[in-house]
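For this depiction, one protein chain was excluded, whereas all remaining protein chains were kept in their positions.
We call the chains A, B and C, going by the order they appear; numbering starts again at 1 in every chain.
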Amino acid sequence: MSTVPSLAVRLGSLELPYPTLMGSGCYGTGEEFAPLADLTRIGAIVLKSVTRLPRLGNPMPRIVHTPAGMLNAIGLQNPGIDWYLERELHKYAERPCKLIGSVAGFSVDDYARVCERLAARAEIAAVELNVSCPNVASEGETFGCDPGLTAEVVRAARSTTDKTLIVKLSPNVTDIAAVARAAEAAGADALAVINTVRGMAIDVDAWRPRLGNVAGGLSGPAIRPIAVLAVYEAAQAVRIPIVGQGGIETLTDALEFFLAGASAISIGTANFTDPRVPGRIVTELQAYLARRGLADLGALVGKANQGFTTPHQYEGDEG
Amino acid sequence: MSTVPSLAVRLGSLELPYPTLMGSGCYGTGEEFAPLADLTRIGAIVLKSVTRLPRLGNPMPRIVHTPAGMLNAIGLQNPGIDWYLERELHKYAERPCKLIGSVAGFSVDDYARVCERLAARAEIAAVELNVSCPNVASEGETFGCDPGLTAEVVRAARSTTDKTLIVKLSPNVTDIAAVARAAEAAGADALAVINTVRGMAIDVDAWRPRLGNVAGGLSGPAIRPIAVLAVYEAAQAVRIPIVGQGGIETLTDALEFFLAGASAISIGTANFTDPRVPGRIVTELQAYLARRGLADLGALVGKANQGFTTPHQYEGDEG
Amino acid sequence: MATIDTRVHATTVSERRELGPGVVLLTLDAAELANATRPGQYVMAIPPSGETAATALAVYETQGKLASLLFFTTGKRTRELAALHSGDRLDLIGPLGNGFDCSGDARDVAIVAGGVGIASVLLCAQRLVRLGSRVRLFYGARTAELLIESQRFADAGCELVETTDDGTRGAPGFVTDALERAPRPQAIYACGPTPMLRRVAQIANASGVRAQLSLEETFGCGIGGCWGCVVPLVRASVQAPSFPPAQAVNGDFVYARICREGPVFWAHELRW
Partner (left out) sequence: MATIDTRVHATTVSERRELGPGVVLLTLDAAELANATRPGQYVMAIPPSGETAATALAVYETQGKLASLLFFTTGKRTRELAALHSGDRLDLIGPLGNGFDCSGDARDVAIVAGGVGIASVLLCAQRLVRLGSRVRLFYGARTAELLIESQRFADAGCELVETTDDGTRGAPGFVTDALERAPRPQAIYACGPTPMLRRVAQIANASGVRAQLSLEETFGCGIGGCWGCVVPLVRASVQAPSFPPAQAVNGDFVYARICREGPVFWAHELRW
């Protein structure tokens, strides 16, 4: 009898039965998807990002479909950490899978305070830092687009908890490896790569932006090549595990991320196409490992790293 | 009798009958497309980028199709400026449209020298600086990802010619407005926004990168939202005209770019889908202006700029 | 709870008909869905190609084990659905949303439908007629050939008031003009483009008639998971999601999810 290959994965001290996280902001509280997907066959749900103060969120429209993807500008609608801890979180505890809290903020202090309170709760297995918010103090520069600011946020959050800390990186940078290294050095246990790519769409009938917030974040298969490269570059820069994401819809997509260097994956937008995607990927991944005679996922992670020989050219030439 | 709306556009001193440029590297020398498209109904062809020394280009494969787009890593295959000027350029002179030369380089000096020699030729109506190459001197950092390096290149090239100088910006940055301002201040007559977005794809059967060069540039409709936002942000940062590009396939796409702030557009990858696209866009654009009672393109440029009122939220929130 | 029967249904296309230019009626073999759906509910149609984003479509009609969808091909996703043929498989999530409240005691009811909004109101019309109400359908479209299925509503026992923007059939002008001219109903049910619904709300609020509006917005998930499809509601309304009190955030409204708290909202509780 052949043994079933293990899909278990460790992110810091967090142990997950499956390497599939449901992306923050894409899977609600799990309740909405519970009738449509088997939550015992996913790794964890990353909850919608929560902030220190309540946020009403952005005006409509918040979503635009684009070729092979979508733009969203939800604007972090959430009731704020007080209300969230008092009136909401206990309800999520009945989910049959681990829950990862997500923290967003507009100052280093925001992140630290919200992280501390969230991580203190038993319902929360780990915390993800969504560093893609603009930093109000430094003229709106996004934390995650600067290695120094990222490090500050991570250090502050790190000091508040021993639970696994995942830092979610922005792709809107020139050198994601630098941000990845900064996050690792500041104490991150894992990286989530990538958050959405900034974009915009215009209503050519009305002559105005399609999103209430003008700009939004692009997700879905359109950004997959961008995400795969980001994971590939980040994986070579750090030793901590990476949660790959950006347009994963199928086993093939998932394999691209594992081979690029991700230890786990996150599925967001694909749940809007078909909530059966995460279950299907787990089943097919198990079969794939078995067929290839691989005992676990570790055998895949980062194995695209062979490359070709490129004797006669300058490095990194994409013209 | 109603007058036909004008599609003419000016980029610095360059006057074009149509606002449609054929993207560098996507339209060969024009000869290849001549049997398939009416070259008298395009604005100009941007020729493939040329470098100081000959370059064999990247190993195969150089192209991968991805959702709503493609990755390319051609590696700037070209015979170098000497051979190019002596043996090739005179052949292109018979094209019935303007030709814009494109310069790539690995040092400031590269750009200046090649720009000077290219611009001196009568066949060349204007020069585009492709600043997306890695700077060999400063550890491979890409010129176009740094406002300071971009300014250096533009200043050096500017001093060599009075012909229109278009600077083609890279989207692989956090703040494209800063690079746009730097290019303008250094003497650019126009900006091309955007070049391809860095990306990668992995062959999950062979466990290796699909491109010979590992990473490549993503183009096509997948990147359109990224490009529209880049144009929108650059247009607000500078007063010089912008050539918008990235995934334009239809009139609607073209209008998005004009409304975002582009004075002209460039069509690249769409020519690989259907070489009739540029002609179709020109015809439909003319009809659109007539239908809307607009005398020229100027009435469209930057007119998406109304936005919505967003009273209750932090700025630029895409979470 | 509204979505208790929500499931993924594997259905089969039993008939495909074109009702007008770019207007398609798909009848599906979907017993469980047909059985569970109430008036005003919708489904998310999973694209057969697996390519980006399910599409929100009202359940137009149910009959025995059949459920039908009626849609206009406006973009990539509806074009893909329009390409399905009899015998093809189509997976759906549903039924979703709260649906119309047809339990009231209004004896004289107006249903207002604009364009594709007609797809959301047939079940509602049938139910109200069955409950003994007089049902007037105010139905507007751009042009005559897009005024589809009127006969279907007449057969169901509705009185018809038709309008077209271009005057090619019925009264020329907007359907809301016709509504305004008509004797005041005791209750209004409406579905159509947002400008139409805003006008219906004004008319209803001004005349003190309670109106239920089925709203539309671009959906992400369609099941409440992404907060992409919101509409501002008066804080105190029953449908408003729980949220910290007003002093904590500026604004006297809260965003509710159209897909989850709606798609049907009371006109007087909207803050748009």
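The criterion applied here is as follows: a contact is a pair of C-beta atoms (placed from the backbone, for glycine too) under 8 Å apart; a residue touches a chain by one contact, two chains touch by 3 or more.
Note that this is a predicted model, so its numbers are computed, not measured.
Asks: From the listed residues B:5, B:19, B:43 or B:57, report the one that touches the chain absent from this view.
Replies: Counting the whole complex, the residue in contact with the absent chain is B:57.
Asks: Taking the entire complex into account, which one of B:18, B:33, B:232 or B:258 touches the absent chain?
Replies: That would be B:33, which touches the missing chain.
Asks: Just name the one of B:11, B:39, B:68 or B:149 that touches the chain not displayed here.
Replies: B:68
Asks: Going by the touch rule given at the top, which residues of chain B touch the chain that is not shown?
Replies: 25-28, 31-33, 35-36, 48, 53-57, 60-65, 68-70, 72, 74, 77, 79-80, 82-83, 87, 220-221, 249-250, 269, 271-276
Rule of thumb we're sticking to: only the chains that are shown with their structure count from here on.
Asks: Which chain's centre, taken as the mean of its Cα atoms, is farthest from the centre of chain C?
Replies: B
Asks: Please work out the Cα centroid separation of chain A and chain B, and write it as a whole number of Å.
Replies: 32
Asks: Once you find the CA centre of chain B and the CA centre of chain C, what distance in Å lies between them?
Replies: Chain centroid spacing, chain B to chain C, equals 45 Å.
Asks: What whole-number Å value describes the gap between the mean CA coordinates of chain A and chain C?
Replies: The mean C-alpha positions of chain A and chain C differ by 35 Å.
Asks: Which parts of chain C, given as residue numbers and ranges, touch two or more other chains?
Replies: Residues 51, 249, 251 of chain C touch two or more partner chains.
Asks: Hunt down the residues of chain B that sit against at least two other chains at once, touch-wise.
Replies: 67, 312
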